[in-house]
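What you see is the complex with one protein chain gone and the rest in place.
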Amino acid sequence: MSLPCGTRDYTYDTDMAILRTKTQWGLFIGLLVFLFTLPLYLGNYWLGVANLIGITLIAATGLNILTGYCGQLSIGHAGFIAVGAYTSAILTNRLGLPFLAGLVCAGLTAGVIGLIFGIPSVRVKGFYLAITTIAAQFIIIWVINHWSALTGGFVGIKVPYASIGGFAFISEGSQFYLIMTITVLCTLLAKNLARTRVGRAFIAIRDNDLAAEVMGISLFYYKLLAFFIGCFLAGIAGSLLAHWVGFMNAEHFRLTESILYVGMIIIGGLGTTLGPILGVIFIRLLQQILTVQVGPFLESTFTALPSGFATGIAPMLFGLVIVLFLIFEPRGFAHRWTLFKAAYRLWPFSY
Amino acid sequence: MKNKRFLIVVTVICLVLIVTALPFASACTPKAKPGQELKVGMMTPSTGPAAEKGAPGGHGVIDAMEYINKELGGAGGYPIKLLWRDSGYDAAKVATIVKNFMAEGCLMFTTHASAEMTAGMEIANRAEFPGMATYTSAVIYRPPQHIYGQMPDYGDDWAFFATYYMKNIWKGSGKPKMALHLLNNSTGYGARDGARALADKLGIELIWPPEEHTTTTISEMESLTRIKTKNPDVLFISSTPAPTAVILKNARDLGIYPGITIGCAHASFTKALIDLAGANVAEGVYGVFPTVSWDDNVPGIAKAAEYCKKNNPKDYGNMDYLSTWSTSLIVAEILKLAVKNAGYDVLAKGNVESWRAIETQAIQKLKDFDVGGLHGPVSYTPGDNRLDKYLRLYKISGGKINLLVDWTEAPLIKYEEFPWFGK
Partner (left out) sequence: MAELVQYLITGIAVGMVYALIALGFALIWKSSSVANLALGQLVLLSSWFTYGMLVQARFPLWLSFPLVILFAMFLGWTIERVALRPLIAQPILSLITVTLGIAYFIEGLVSFIWPWSVDALPRLFPTEPIHIGTAVVSQEYIWVVGISLVVFGLLSLFFRYHKMGIAMRATADDQLAVQACGIPVTTIFSRSWMFACIVAAIGGILISSIGGITYGLVETGLKAFSVVILGGLDSFLGCIIAGPIIGLCESLGGGFLTPFLWAGVKDIIPFVIIIIVMVIKPYGLFGEVRIERI
């Protein structure tokens, strides 16, 4: 990791710290202040978008740990989010448990289910594993749809407001604080995970799992742990999603969602903490702009155009963006950002 | 160098994004209304898995609003500003679109597919933002809150068809056996709930559990074989056109049909069904539909046909177009009543007050509003959030959908009184 010139570390702790210079601390605190004062000047709609970004970010961080750090390709992430969402919905609706209990149980349940479907990862790699996760998603969604006594089946299940100790998170702003706090915590968790022994084991497995095994890293334990952590975060995201929307239905969790998540972390940059953040923000904002602004604009002003124009343009643009991105910058936004940082730090001697 | 060029490209893209996002910055400020207009938000699933219904639906909405603003002078003299969004049948998008509508000061919102409404209804209910669903499912408005259904749901379809069957087709003694073939979503299961609620009362024995299928099925031979062994007298299909066409074809191949009676719920009973299945396969199939067909000579058809042929000639004959055309007409009427009863100033605020006014002073004051004869009269009855409760029975003969029974009211079913109704 490149640093500004003139930074020297005298102890191991400072060498390993995430934030080292005063500027970095200042920027970080400034970011937190900015983030937590957003409800003051954003309208309800944009707060809603920010909430959606926060929820997606938690799940994307989980997927990043699983796929980016540990190299286990998973295209079934929406299924694990569904597990978390439904667990939370069932516990708060049918059993009347408090929100926090539902949140934690959602994460744990999703983690355990992820563990079970991750067992094939010990035997297969790469694309085979991806297909297994797709199958896992379909099975999970099928079970949710058909176990109607528990999950409300195809119709769906209503989810009460999230509430901690009597305070109910009803307004968009209060939900924003709840979601953002959890998002910040999860991002810190992911960042620190990468620096610990577990994180290094993940990276070793991603780079060459046979060599890792030879060195004594137990593939069985660490691969399953990656699935557990990745799906635990997905479960947390699912629980927050359930309480944010208020009505849970399996329609939320199609295969296209899973594909979208993979797209997000790739565009953002695999294997970095900043990557999912950038990827999620980019994709969600792109979706909003295409849906809310570009689509209706095209449909209403260019009525002379053939009728499929506006409705077809949005997915076309979307796919095009993903393809172009991968052609021109396959390592994602985060890589560009690192290059940019290195460039401006060394300016005017950057090459 | 490649680096530099790419940076320039990125900067340009960012600038473009910022420029297009600038209008949003203005949405952050309090909702000032420069012109005197009434905003309404309407969404359809114009792309994605439901595009076959959503795309023509979207055209119907936009064309109808054009007609209302140009020829009827808007609602109560004020032009209607339509915010149309494509939800792509994606629940997360629906959630943000509903919030977008609320933030933009829309007075109400509508959805096309019932699954769209289930994704957005809690958000709307919590904020008291009134909504109307073109295609409905019982869970949207039982128990009734702020969401209204424009047309009867699939349970009502079943009830109507079953009642007609018992009265006019069933000639035997005892109870007829009915098989159900359901699409695996709220379309299919709406019919199941209706059947479960009323089968005993009507004296029909249901073959249980019902068969189900996916939207993408290409063969239902084995489920129909199973049905065949149970010797049913009647089969009710609640699905979309493509799977229904597959079922009809398979039923003919297996020799089940003709022999039993087949009835369809309204989600599949459109011209697309005849196109996909073929006129001779679909011959003699009954269907329930809450609107007229394009061949009917009612006053409202003329304008719908004119705009359809002008703007979207490919949609001529499409029932989703007609359904959402009527949705827009009803929305205009609601806004008109609101302007008359509550006054424009309340509506101009675009907040909870306006929404309450829309609900209590307009929607709940609807009485026998005639949508140009396109479907049954629209009225609000307390305790029942269905605005149009009337259905028609049709039969396919000679490759065309022909009317059998005119507007009949579908009775209210209080689903929440049954223990098995999901909540």
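Going in written order, the chains are labelled A and B, and every chain counts its residues from 1.
FYI, a contact is a pair of C-beta atoms (placed from the backbone, for glycine too) under 8 Å apart; a residue touches a chain by one contact, two chains touch by 3 or more.
Note that the structure is predicted; figures quoted are calculated from it, not measured.
J.: Looking at A:L35, A:L108 or A:I134, which makes contact with the chain not pictured?
T.: The single option touching the absent chain is A:I134.
J.: May I ask which residue of B:M166, B:L202, B:L254 or B:V298 touches the chain that does not appear here?
T.: Spelled out, the listed residue whose C-beta touches the missing chain is B:L254.
J.: Touching the absent chain in the whole complex: find that residue among A:L73, A:A162 or A:I229.
T.: Once the missing chain is taken into account, the touching residue is A:L73.
J.: Touching the hidden chain in the full complex, which residues of chain A are there? Just list them.
T.: Where chain A meets the chain not shown: residues 67, 73, 117, 119-120, 123-124, 126-128, 130-132, 134-136, 138-139, 142, 145-146, 210, 213-214, 255, 259, 262-263, 266, 270, 306-309, 311-323, 325-327, 330.
J.: On chain B, where is the contact patch with the chain that was removed from view?
T.: 46-49, 51-52, 55-56, 184, 209-219, 221-223, 225-226, 229, 241-242, 245-246, 249-250, 253-255, 272, 275-276, 278, 314-315, 318
Rule of thumb we're sticking to: only the chains that are shown with their structure count from here on.
J.: If you average the CA atoms of chain A and of chain B, how many Å lie between those two points?
T.: 33
J.: Which part of chain B faces chain A closely enough to touch in the complex?
T.: Going through chain B, the ones touching chain A are 3, 6-7, 9-10, 17, 20-21, 23-24, 27-29, 46-47, 49, 51, 55, 58-59, 62, 82-93, 95-97, 99-100, 102-104, 115, 118-119, 121-123, 125-126, 137, 139, 184-186, 188-189, 193, 311-312, 314-315, 422-423.
J.: Taking the touch rule as given, give the residues of chain A at its contact with chain B in the complex, in rising order.
T.: 41-46, 48-49, 52, 93, 145, 148, 152-159, 161, 170, 172, 241, 244-247, 249, 251-252, 254, 256-257, 285, 287-289, 291-296, 299-300, 303, 307-308, 310-312, 314-315, 328-329, 336, 339-340
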